[in-house]
Structure formats: C-alpha cells, structure tokens
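The structure's right below; bear with me while I get my questions together.
And then chain A:
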Amino acid sequence: MDKAEILKKLNDIFINTLDNADIVLKMETTAADIEEWDSLRHIMLVVEIEKTMKTKFTSKEITKFKNVGDIVNSIEAKK
Partner candidate 1 sequence: MSIKAFLVKLLFYSVLVYLINLGIGEFFKNDNSKKTQLGIFYPETRWNEFYSLPEKSLDLVFLGSSLCYRGINPELVDSLTHLKSFNLGSSIQSLTTTYFVFEELLNHQHPKVIYLDLFTRTLNLEDQLESVRYNYEFMNSGEAKDNLYLSGLNFTEKIQFLFPAFYKRDQLNSIFKYAFKSIDTSKISDKYYKKGFVKSSKRMSTASLNLKLNGLTKFDWTPTERTEIHLKYLQKIIDRCKDENIKLILSSTPIPKSFYKIIELEQFEKTIQDISRKNNLEFINYNKTGLPLNDTLHFKDHHLNQYGARILSTKIAEQINNSK
Partner candidate 2 sequence: MLFNSVEFPIFLLVVLFTYWLIPKKWFQWQNALILGASYFFYGWWNWQFLALIFFSSATDFIVANKLGKTTKDKTRTLLIWTSLVVNLGILVYFKYSNFFIESFVDLMQTVGLNFNFASLNIILPVGISFYTFQTLSYTIDVYRGDMEPSKNPINFFAYVSFFPQLVAGPIERASDLVPQFEKARKFNTELGADGLRQIIWGLFKKVLIADNLAPIVEKVFDGYETMPPIILFIGVTLFSIQIYCDFSGYSDIAIGTARLFGFELNQNFRFPFFSKNVTEFWRRWHISLSNWLRDYLFIPLSIQFRSLGIKGIILAMMLTFILCGLWHGARWTFIVFGFWQGVILTYEFLSAKKRGKIKKRMNKNLYNAISLILTFVFWKTSMILFRADNLHHAWAYFSSLISFDLFQFSMKDILAVMDPLDLLKFLIFIPFMLLMEILQREKLHGLEITNYKWYTKLILYSIIAISILLFTPIESADFIYFQF
C-alpha cells in the first residue's frame, strides 16, 4: 500500500468517525483544520485506524502524531 492509498483509506475513516462528508485529507492536514477533530475524537480515530488497517501504534507514536502525514508514514513504516 503506498501513501496515496493509505491517505484515501484514512479519509474514509475520518468521514465516518467525525461524521462530516466534506473532509478532504492532505498529508499536511492537522487537527486545527477540521472542526470535529478534537482530543476526544482523536482517540476514536486512532482506534478506527488500528482496526481497519490491522496495525497497532505505540503510545509514543500516538502522542507524536502532529498531522495526517505522520499517521500515514507510521502506517507505511509498519507494512
């Protein structure tokens, strides 16, 4: 799976979890760009991503996520 594919999958997860069909993710998108993406839903996103992508992040990785790109890279590194 390359970055573009991962990003596309992430986009679907974001739309479903945050309940906003207008979300278009880019690598540099941060929580500040999406109103619904707050600290509560952040963890829901992480859970969904782990489930869909069949991967497991470490606590350290999760705290380090600064934007969507970080998540994509982290998933890619695990594959």
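Everything below uses one rule, namely that a contact is a pair of C-beta atoms (placed from the backbone, for glycine too) under 8 Å apart; a residue touches a chain by one contact, two chains touch by 3 or more; residues count from 1.
Candidate selection criterion: all candidates are chains of the complex that A comes from, given by their letters.
Given the structure is predicted, the values throughout are model-derived calculations rather than measurements.
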Among 1 or 2, touch partner of chain A in the complex: 2
Complex contact set, residues of chain A against candidate 2: 19, 38-40, 42-44, 46-47, 50, 59-60, 62-64
